[in-house]
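Sending over a structure as structure tokens; questions will come in a sec.
Every protein chain but one is kept in place in this view of the complex.
Just so it is clear, A, B and C label the chains in written order, and each chain counts residues from 1 on its own.
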Amino acid sequence: MGAFSQWARNLWMGLKTTFVGLGVTVPYIFRRPYTLQYPEEREVLPDCERGLHNFEIDKCIACDQCVKICPVDCIALEAEGKGKFARMTKYEIDYTKCIFCALCTEPCPTECIHMGPTFDLVGYTREECIIDYADRENPRTFSEGEEIPYPLASFARK
Amino acid sequence: MSGVRSPAEALSDALPDAVVEVVAEGTHPFVRVEPESIVEAARVLKEQCGAEMLHQISGVDFEDRIEVVYHFARLAPDPDFLCLKVSLPRDDPVVPTLAHEWRAANWAERETWDLLGVRFSGHPHLFRILLPEDWEGHPLRKDYAFPESYHGIDCTQ
Amino acid sequence: MIGAEPLSSSLAAWLAALFGVGATWPIQALAMLIVATGVVALVVTPVGLGGVYLERKLSGRIQNRRGPNRVGPYGLLQTLADGIKLLVQEDIVHKAADAALFRFAPYVVFLAAFTGYVVMPFAPGLTAADLDVGIFFFLAMIGIETIGVVMAGWSSNNKWSLLGSMREVAQVVSYELPLGLAAMCPVIASGSLSLNTITDMQAGPIWNWFVIRNGYWAIVMVPAFLIFYTAGLAAAKRLPFDLPEAESELVAGFHTEYSGMRFGMFFLPEYAVMLSISGVATVLFLGGYHDPFGLSAGSLAGVWWWGLIWFFLKTTVLFLLQIVLRWTLPRLRIDQVMYLCYKGLLPVAMACVVLAAVLRLL
Partner (left out) sequence: MTPSIQGVALNQREASVPALPRDIQTEELVFNMGPQHPSTHGVLRVVLRTDGEVVLEAQPLIGNLHRCCEKILENLTYVQGVPYVDRMDYLGSLNMELGLVLAVEKAAAIEVPKRAQYLRVILCEMNRIASHLMAAGQFGLDMGAFTPFLYMFREREEGIRLLDEVTGGRLLYHYIRYGGVTRDVSDDWIGRTAVWCDRIDAHMQEYNDLLTYNHIFLNRACGVAIIDKQTALAFGATGPILRAAGVGRDLRKDMPYSSYEDFEFDIPVGPFDKGVVGDSWSRYKQRLLEMTQSTRIIRQALDKLPEGEIQHKKVTRGWKAPAGEAYVASEAPRGEISCYFVSDGGKKPYRCRMRGPSFFNIALLEETSRGLLIGDLIALMGSIDITLGEVDR
């Protein structure tokens, strides 16, 4: 009897728990999906999101702090002059190397480099992943007085 | 009531000749023993100090010597980590293996051999574990020179 | 006999009249071929494609996702787009494979899966061939699919594929037994192996259906139906029994090495078999193309679209249940699959057959 009842129980439990499982999954068919339609609907990212950098070019004094602290040496900075009158000729971030640690934003004395909310960096070549922020045409480079359309991450030490 | 003795005490009693140095205070108490008696020392820790688990084997290259640091875990009573150290000559670091008593030592010792070049005599399977078989050198040595290329792959970038 | 002549017979008569010859066997064969092709092309393939779509959409909704929604309205054309993608994809036959067998295997699977539809009574008169041994023809076709899978697994020269195809053989051949025995119950009840005859025995209101025939037949038929359905899941390699292609164990089992349309020829039959199993379960237990109100035996007798609607309604419900089950249950282990077959389903199926015989004699 023991073996038989165990056998019967085995089959019965298999059937029963299947229906318990169906009781969980079937109601979901009639619920709203959880996912977002990505390119059209986007998640609202927090203002400290560590995405692609934003650079306020007129504030930069070319002090090289960000270059020195970068753990992966992904920032290349060239400028004519130093301090307040520095004119940036090159501020390249190599996103094939960047690990988005936001360390570069921390020691900046003028708080000119920020992490922005853009996260989709794609390119067909490695060269496309190197972005020059000294180029004022760059949509993520902001000149003096220009309004930044989104809140920026503040990791800088105050 | 085993397991409550401090390792320094237990080792000084059991293996007085083997103990080289005892540091009982500070952030990192440890007992330095002779390399030849590491197996006995570990056994003393297991039997008298309640070290039930080998937690980690680390190798440190100190330019003039290589240290292998064993951390044992005492689960109960008074959970703690017990540390043994051995100092080895840098040119030919050899220390007996713990892999026969502590199965955890098998892979940990292989890793130490792989990255630091410490040979564990008597180890059943002392081959490189993380790096490829044909890798040259032991990267965690302080004078390790990074290779220019590996099988035609440029490593300088 | 309720219902019109089988479509092939009418077509044969028409063809005979067209060519001005008697309805001899070449004409009949030609008519059957045309009907079979028509059924596969016009009914099964769209339904198979729809099945893929349903599976993806339903699994999406179960998992809080949307499922396909980009190609066409509600993503309806997604499967078609995938089919086109498969067609233009490179057909890779890798160097170590047994090229001839490797190329041939998908056709065997494809043919076997779709040939099963030849005996399927979709609606009154809408059967490609009303064989006297229809149910056995159908079960045999499911068995033949196994050969194609073994060919694929062996010729791939991949150990994972081999293991997958061996699992397939062990599983499908074993589950043929409970599948066949469970199918015997309606056969005993009706006294015929022809799917059309079995269907027509169930004409009339819902209590004529074999699954609850006259009330007392339910003792036999409900377990037999469950066994048939479960074994059908195994024969279709659906998820509690998807061991031959167990993605997390065997990568993709027997079709690991296939690409392009050859992969598609394994993929589509899976849905075709799911659907045909559901269809045969409908025919055997749920009254086939008869509606539950008895209209198909009365005022709407022999009206093919009325039958078609009800056949696909019932089949689709069973089909959807297969899909929902797949996304609910974890996978069995190979020994548990065998345990369930030989120690679980088979004894019960045998008892059902015996009991059915007793009920029949009463």
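We take it that a contact is a pair of C-beta atoms (placed from the backbone, for glycine too) under 8 Å apart; a residue touches a chain by one contact, two chains touch by 3 or more.
Predicted, not measured: the structure shown is a model, and the values here were computed from it.
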Visible chains that the absent chain touches, using the contact criterion stated earlier: A, B, C
Of B:His55, B:Arg90 or B:Arg119, the residue touching the omitted chain is B:His55
Subunit C positions in touch with the non-displayed chain are 59, 62-65, 159-160, 163, 166, 239-240, 242-243, 246-251, 327-336
For subunit B, residues touching the missing partner are 26-28, 52-56, 58-61, 69, 71, 73, 75, 79-81, 83, 102-104, 106-108, 111, 115, 125, 127-133, 139-140, 144
Given the full complex, what residues of subunit A touch the hidden partner chain? 10, 13-14, 16-18, 20-21, 23-25, 34, 43, 45-46, 48-50, 68-71, 99-103, 107, 115, 153, 155, 157
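In this text, only the chains that are shown with their structure count from here on.
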What pattern do the touching chains form: line, ring, star, complete or other? other
If you average the Cα atoms of each chain, whose average lands nearest the overall Cα average? C
Chain whose mean Cα position lies farthest from subunit B: C
Suppose each chain is reduced to the average of its Cα coordinates; what separation in Å results between subunit A and subunit C? 49
Distance between subunit A and subunit B based on Cα centroids, please, to the nearest Å. 40
Hunt down the residues of subunit C that sit against at least two other chains at once, touch-wise. none
What are the residues of subunit A that contact at least two other chains? none
Contact footprint of subunit A on subunit C as seen in their complex: 58, 60-66, 69, 226, 324-325, 327-329, 340, 343-344, 348
Which bits of subunit A are touching subunit C when the two form their complex? 7, 10-11, 14-15, 18, 21-22, 24-26, 28-31, 33-35, 37
